[in-house]
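Of the protein chains in this complex, one is absent; all others appear in place.
Showing chain A:
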Amino acid sequence: MAEANVVLLDFWPSSYGMRVKIALAEKGITYECKQEDFQAKSSLLLETNPVHKMIPVLIHNGKPICESLNIVQYIDEAWNHKPSLLPSDLYKRSQARFWGDYIDKNVYNSVKRVWTGKGKEQEEHNKQFIECLKTLEDELANKPYFGGEDFGYVDVALVPFTSWFYTVETFGKLSIEEECPKLVAWAKRCMQKDSVATSLPHPHKIYAFALQYKQRHGLE
């Protein structure tokens, strides 16, 4: 039975929501998940995130926490049993935060531009997206996870976007595996973890969602 005192406001295709689900699963925290409808936002969402009115929102003992990486850090600190999501070494911790911030500033926008783009801008959007992934692939280098031997904060920050790779490849007409094989291998490695496999929707479901979105917004 889900703990009544942990509630997650979510929207299933959101990579940001997936981050929180992975973190909660890593820590073995049970929670109630409420799906939001962006056409009709619940009063609970508007009340708990009046500033942005966006998911994800984690409500712990009635107190809301917003912004996905902020929530992930909160989960790590409020439930400070193992596994730790942030490294204990202070310098490595700063690097984890740096890359989390880099992913926040670059990945979502570059992903969206590829699958909603068209015409002559498509090539430029594809190029920027691949460049962003290559920067991250360089940072991963030959480590199994971004944090090293253990799955952690940066992996949590990035892996949800891999559920969008099929969508990006189909609309962008590109192959991520060809361009960034190490990153694709890393994604497969992450998917072997229960916390990730149970938190990411099937890529085809994401594609169907994206298709519907494009039709609704006249973006074909």
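Of note:
Here is the rule we go by: a contact is a pair of C-beta atoms (placed from the backbone, for glycine too) under 8 Å apart; a residue touches a chain by one contact, two chains touch by 3 or more; residues count from 1.
Throughout what follows, contacts and distances are computed from a predicted model.
Its record in UniProt calls the unshown chain "glutathione transferase", which is the match among "Septin-type G domain-containing protein", "Vacuolar protein sorting-associated protein 33B", "glutathione transferase" or "Superoxide dismutase". Residue in contact with the omitted chain (choice from A:N5, A:N70 or A:Q215): A:N70.
Contact between chain A and the unshown chain involves residues 51, 60, 63, 65-67, 70-71, 73-74, 77-78, 90-91, 93-95, 97-98, 101-102, 135.
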